[in-house]
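One protein chain omitted, others in place.
Residue numbering begins at 1 within each chain, and the chains themselves are lettered A and B in the order written.
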């Protein structure tokens, strides 16, 4: 059982470019996603500043449309998705007792594809203007735009989307194949369950988007006629494809947040999650129904009363499993010993906020009423309540909760609470008045409005709220800097955790578990704490540990696609060919060069255990 | 996993080898039969259209059914979905086919509305 090849230890930048360690890839996702979150947030604040008073002329017309398009696109594809993948990478292998993900190499490919796709999209700002057809890029607006903005949109997102699909398959296989002994499906922590369903949704929703982007790219770059009515095309094809992907995407985003909230609420109430199996069932049901409701984005298209009614009923049905979850969180807290840490504050703030977003969702699901709400600020308020009030509060909660595990430091609680209150109050100030703006007739996506229409005050309040949210985010970054500069290393289990990710020392060893743990029930670590062990029972003796080799190929492959995409925008076939050549070459190298990984010797593992490092 | 096969050849082992050989022979037979079936199905579908003897609407339904039968042969016999240990692949394909059906139906039926 000798080691195949000597293992090259890389350091510094090269280590990060070649890493296939899920913990490091999680950090990369978090940093890149956080960066794009700042850009998307800045775009939002600029839009709100334009709308602070009637007939403002700071960012008008095309520039406003670009800000609007890039805000939506960036937040969904380049901020929210990667941050979800950050937590999935950082936490899932630890929660299920695995040493790694199923495909460490593909994991790195997924990250770099997302990264280069995001960079490509954002380069549009400096090269002739960003896309301006909205994040939904409806044809014919997107097909007739003359500048290159939409080309950056379609190629950037195509590349990023491929990375997401790779990540989805990776986590499905990881969760199915790599659970520790005793970790049955019905003992998996709810974050793992939610990520499992989310990965499934990614697997079946993203291919539709891939095709949609191909069609749009063919239309723009190669003069195809899918959406051109003059040539027999039909614009509804894009709308259907986009929303067949787009609606599951909403659940792809929110389910992991549900998972985070479930973990946090249970941990900080010192109670087992109420109705665990109902929670699992509700998660799966939401995932399934998520595929059957996309037409509610298209009620005003005129598909007829029968179609609209069917999709209305299906949409409202989703309120049932979601309601199950809300009640279960409340019952989990009921009678628990609640600790209001920052993570818990975000979770508790999440619950009523998300309920409000859900209620307006059911209102929008009524087709007759939707004809009134459609394309108004009411819709903007609704989806920000579910995405910011749901997903982003969930992500913040998860950040404070898992930060010690990811970065070995506990974030400052005082600054954390300031962060929460600024962000939470700012959020409601921003979006609550938008319900009224919508009902009073203010259309979404407009860059200005007239005075004397009773829209002034609500818009002003909304902008002030956005500044509060910005301030809250700044406090978070101050917190991160303050925490990073402190020398105090986190305790390995700072929250009295219940699940496996709190069972190993800080920092997490490269191989996660020196010995694969034996899982003896739901909340595996808590079961052992109750049994008086305080730590996991190993399921195997100490032995050699097999590890995957790092590789620069994922980076090079993604760079190749980036070059190809960039060249396609300018119809430069030679450079596009070179880019695709690089992609094929890296794939060829990957299949030609055997990669058996390397082994960490038993003695090293034993030394780590003795030294308290594993 | 592989370690269990490292034991020196025993009678049990030889017995297992013979059994495996028989199973493979059986499998080869199945593959051949399904190949012939697929060729036949293709010819029948081809003839149904080429001969122009049956009404168009029935022909479409008929050849689509034949295609589905043929895919069943591919998935279950050639891609071994009928073997043990294929629970999750079956789940994956079934979900994929469900979403696929919904997608095709919507793009066929919900774009040319008046």
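Points to keep in mind about this one:
Methods note: contacts are C-beta pairs under 8 Å (C-beta built on N, C-alpha and C of every residue); 3 or more make two chains touch, one makes a residue touch a chain.
Just so it is clear, contacts and distances are computed from a predicted model.
Matching "NADH-ubiquinone oxidoreductase chain 5", "Cytochrome c oxidase subunit 3", "Nitrogenase component I, alpha chain" or "ABC transporter permease subunit" against the UniProt entry of the left-out chain gives the name "Cytochrome c oxidase subunit 3".
Contact with the chain not shown here comes from a single listed residue; of A:108, A:172, A:298 or A:312, that residue is A:172. In the complete assembly, the contact with the undisplayed chain comes from A:241, out of A:241, A:365 or A:536. Not every partner is drawn; the one left out touches chain A at residues 1, 4, 102-103, 106, 165, 169-170, 172-173, 176-178, 203-208, 210-212, 214-215, 218-219, 222-226, 228, 231-234, 237, 240-241, 244, 584, 588, 591-592, 594, 596. Looking at chain B, the residues touching the absent chain are 1-3, 5-6, 9, 13, 17, 20-21, 24, 27-28, 31, 35, 38-39, 42, 45-46, 48-50, 56, 59-60, 63-64, 66-67, 70-71, 74-75, 78-79, 85-86, 88-89, 92-93, 95-97, 99-101, 103-108, 111-112.
FYI, only the chains that are shown with their structure count from here on.
Taking each chain's centre as the average of its CA atoms, chain A and chain B sit 36 Å apart. Against chain B, the residues of chain A that register as touching in their complex are 176, 200, 203-205, 208, 234, 236-237, 240-241, 244, 291-292, 295, 301-304, 307. The touching residues of chain B, counted against chain A in their complex, run 88, 92, 95-96, 98-99, 102-103, 106-107, 110-113.
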